[in-house]
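Everything below concerns the one structure shown next.
Partial complex: the chains shown occupy the same locations as in the complete assembly.
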Amino acid sequence: MNEVVSMSNLLRTAFINTRQKTIALAEPLSEADMTIQAAEFVSPGKWHLAHTSWFFEEFMLRPLGISFVQSESYRFLFNSYYETIGKRQPQYARGLITRPALAEVLEYREAVNQAVLKLINAGLDNHQLEILEIGINHEQQHQELFLTDILYNLAQNPLYPAYIPAPQDVIKKNVAHSTDSVITFAGGLCSIGHEASGFSFDNELPSHLVFLQPYGLSRHLVTNAEWVEFIEDGGYQTPLLWLADGWKKLKEEDWQMPLYWQKQDEYLAYGLHGLRALDLQAPVSHISFFEADAFARWAGKRLPTEAEWEVAARTSDPESELQDLYQSVWQWTASPYVAYPGFKAATGAVGEYNGKFMNGQYVLRGSSFATPASHARVSYRNFFYPHQRWQFNGLRLAEAA
Amino acid sequence: MNEVVSMSNLLRTAFINTRQKTIALAEPLSEADMTIQAAEFVSPGKWHLAHTSWFFEEFMLRPLGISFVQSESYRFLFNSYYETIGKRQPQYARGLITRPALAEVLEYREAVNQAVLKLINAGLDNHQLEILEIGINHEQQHQELFLTDILYNLAQNPLYPAYIPAPQDVIKKNVAHSTDSVITFAGGLCSIGHEASGFSFDNELPSHLVFLQPYGLSRHLVTNAEWVEFIEDGGYQTPLLWLADGWKKLKEEDWQMPLYWQKQDEYLAYGLHGLRALDLQAPVSHISFFEADAFARWAGKRLPTEAEWEVAARTSDPESELQDLYQSVWQWTASPYVAYPGFKAATGAVGEYNGKFMNGQYVLRGSSFATPASHARVSYRNFFYPHQRWQFNGLRLAEAA
Amino acid sequence: MNEVVSMSNLLRTAFINTRQKTIALAEPLSEADMTIQAAEFVSPGKWHLAHTSWFFEEFMLRPLGISFVQSESYRFLFNSYYETIGKRQPQYARGLITRPALAEVLEYREAVNQAVLKLINAGLDNHQLEILEIGINHEQQHQELFLTDILYNLAQNPLYPAYIPAPQDVIKKNVAHSTDSVITFAGGLCSIGHEASGFSFDNELPSHLVFLQPYGLSRHLVTNAEWVEFIEDGGYQTPLLWLADGWKKLKEEDWQMPLYWQKQDEYLAYGLHGLRALDLQAPVSHISFFEADAFARWAGKRLPTEAEWEVAARTSDPESELQDLYQSVWQWTASPYVAYPGFKAATGAVGEYNGKFMNGQYVLRGSSFATPASHARVSYRNFFYPHQRWQFNGLRLAEAA
């Protein structure tokens, strides 16, 4: 009981913080910025604000009969993909919803907040605690998506507006790595997946054994400087480096460098601070799996599997060994996103959260600078399609030991 | 000289009124409403505000060396289709421009207003007067497009928001017409096109002779009640009533009634006042040429040619004969939009205004309730593609006399 | 009565000759050549053979209860676009019909021939004579389409096979024309359209008056040499020469020269004799309306209207005045393909022959080398969409007199 109480307190704080942080992310943006949607795979900022609130309403409040005047229309407008819940606004048309206005969505958020807090204060049962925890984690995921989507939307503007101004006095880490700085791991029968305590999504379960051969991982992430080498060595013109599907995509979309890069006299990259000179020492970002895979082949290496990444992350010293495992860029792995042996989707509508996307995507591990720190963990499985480039996704190389 | 002065005074007033009216049209809308673009063929409200200002800047101010801090980027963002002027934001992506903000565009409008008025006050030469007049007429066209585009954009919202609330106490005209109320005209060698005095676009010139056979025109426009008959008689299921291209479009887009209509227990129509019961006595609107043509065939009649329409409008009494020639809905004609014999496009970039669109479109005559009254005239040639339905377009029937 | 008999005899001969000529056109082709379809707008050779036979079956034999074992499936497979007749093989999928085999289609043709001839020998009533005449004219149209379609299909083969070898010893006409060789016409109130006697399609009727201003037509057709000048003067890079729809198409399909042309060291053109050096003195062919229109603008002239063409052709001496009116290339006019005043579509299914295509197309006049000579006449209205290029279509320039 005490454990539930303290859990409840922890989640109360997490709920408040998470809800506030989402609002803070929207601070620098106009209502127009928050409304548009430049491609089917991104969502408007306002939609993220509403959808993450709808999630709490749908799964925590509605079962208790709590709803709001706007509930019926919002249920249609802000459901993402839950078939169980019914019809919804088509994903490609989320950017046409100018009403409700942003102010109305903010009011709705506040109403949901009050209702949830009232519930927390009254005491939650275990199922409600679980939903609350999922809802917080869900909103944390959307915080990162909020930024990647806003970046993509603003990037369509030929004026290249900055989301926020760049800080004046960044002291850059002196990244003095050499390509041979490889850390080796013995492999063998290893365990991966989420262990019993603490929150995880269903796709991290069950923990299970895998058999690995000896392998090595690069201490550092691949950098922009290394990526420029790849470009200038003809990486984007050499079909034999690429998977057939990747080469097809490259041709169709005329890829010549990462998303948001331009080449004028020097390389420029558009980011949250606007269009700026490329930081050569920073890890490369906004690359697809296809590009990561081609780069690895060009470098005479390969991408790690997710099991290799997780075993390494569990067993190495982050100071002296593998760097930037978290809070830099997500790291593409060679592993298609499939169910772990014995995987069981959660019951009810939240069972649609992960399992039904287990096709055609690849797992990314670690986390990015845009991931809430409390959201990252060693067993976390992020996933995207191999051609997608608008996320903060980079890579770390692997090889046989 | 006096004539120029008085012309200058008239245009000064017209300029001020036109510029104010555009702003008034935007009054009921949020910044988000003004930003989005639901299809390539519509433009955002904000874009209309900026583009009509850019037109004055580009053609009146820039030749005098007058420009603004934002001129270079706005030239790219708000040029519509002038190849002479250079590259521009692609039409399909106008709805992704959240910056400049609406407030910035309003400031830009004001700056253009001040600069133009200063110029007018200093005295305009004949060429400048001409450009000013074109600019005013251009903006009047966009006032109608502003409404049709806003309507289309808002119509994508499943909540069906109203642009403005419906007036409380409309007294409807009692439209007591019979289908046999046909006015006949003798035809013969007739003159059409704009005569010397007053403004016209280049496509209304030159005035020229055409030979017409005797014909009749319906006194009234086709009404919603008549259109319901057409629907319920299987009009949308009978291929032999339709042009082949029209039938193909109908199948592709599953047309079953005019744009913005729904059938629940009764017919509803979405419009500037929201979703409301269909007004059976009102003229039908939001139909394509293909539908107008099929309706005419179903009714055993045909559409008039633009020459028939113009000759009739020039020679009949609007009180006792043809009704609703203007200020109701535009009237589709059977005439493809082509150059009049001896047509010469205007010189300079404004020469791109009309001529290059003379393919694949049909002429509409008259004007709609959304057309500024001073913008309508007997020789006016409006034009749209035969499948387009988002304008305030209806029809009047014709037949051999 | 005698007139009918002699008409019957004439049509008997025409029927036999037309049916034989179609077979002769297929002579140089393999079964595979006759089966494929490289684009939706072309049809397989075998389909043309079957469809022209089905036309006689459907409209002459079936009303008498005559049909064949294959009739039901052929009715589905070889109906072109007659909604009245029922469902049919989709146009884009005609090239997937490998069965019936070519030999079976030839047998079907022969069976139809025998049945029609038996009917002719037994004596036809007026309606049957009319259908027979339409059927012959219909097949003559398909003879030209057969060649344009085969050319298009073979052109997709990187080996550029010749349909037939080039003749060895062509003596070319010495075409010594100057661009100023313009023939002028007075205009005024003129009559166009088919007059009472002899066959015509419904779209050539009724004969009617039009008012023309004085105009001039070039004595000669535009040649390949002139077209090369247009290309090398940047004609395909200058948007102001083009209609907006034309420029869009040019960009989408990357037009740089007429269809079937290539530039290596010199210009080459693919044609029925294979890939050969461009004949500079020959009239240009395989151009779209958009290209013809842009060329005329570049040359400071314009395309003639169809009325101008017809009046000129009716009143000028083909030896000393206008050359190559017929049997060279079809000539694009500036006239959209619409109904003549008072047009009435034929009754029954053949009423779908022309009228329903009166949208978005332009009229061509004259005839090409591939048109059966007996099929050409001064009132003939051929029509294609403005972007279509696979026909033997060229142009003759016009100007104000």
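Structural remarks
So that you can tell them apart, the chains are marked A, B and C in the order they are listed, and the count of residues begins at 1 in each.
Definition applied: a residue touches a chain if its C-beta (ideal position, glycine included) is under 8 Å from a C-beta of that chain, and two chains touch if they have at least 3 such contacts.
This is a predicted model, so every value here is computed, not measured.
Note on stoichiometry: the full complex in this file contains 4 copies of its one protein sequence, with 3 placed in the shown coordinates.
Here, only the chains that are shown with their structure count from here on.
Chains that count as touching both chain B and chain C, per the definition above, do not exist in this structure. Copies chain A and chain C of the same sequence differ by a rotation of 180 degrees once their CA atoms are superposed, given in steps of 5. When chain centres are set by their Cα atoms, the one at the greatest distance from chain B is A. Chain B and chain C have CA centres that are 37 Å apart. Centres computed as Cα averages put chain A at a distance of 59 Å from chain C.
Each chain gets one centre point, the mean of its Cα atoms, and the points for chain A and chain B are 47 Å apart. Not a single residue in chain C touches at least two other chains. Interface of chain B with chain A (complex): residues 30-36, 38, 73, 76-77, 89, 93, 95-99, 101-102, 153-154, 156-159, 161.
Those residues of chain B whose C-beta lies close enough to touch chain C in the complex are 81, 83-84, 189, 208-213, 239-240, 242-247, 290, 334-336, 338-339, 341-342, 352, 356-360, 386, 400.
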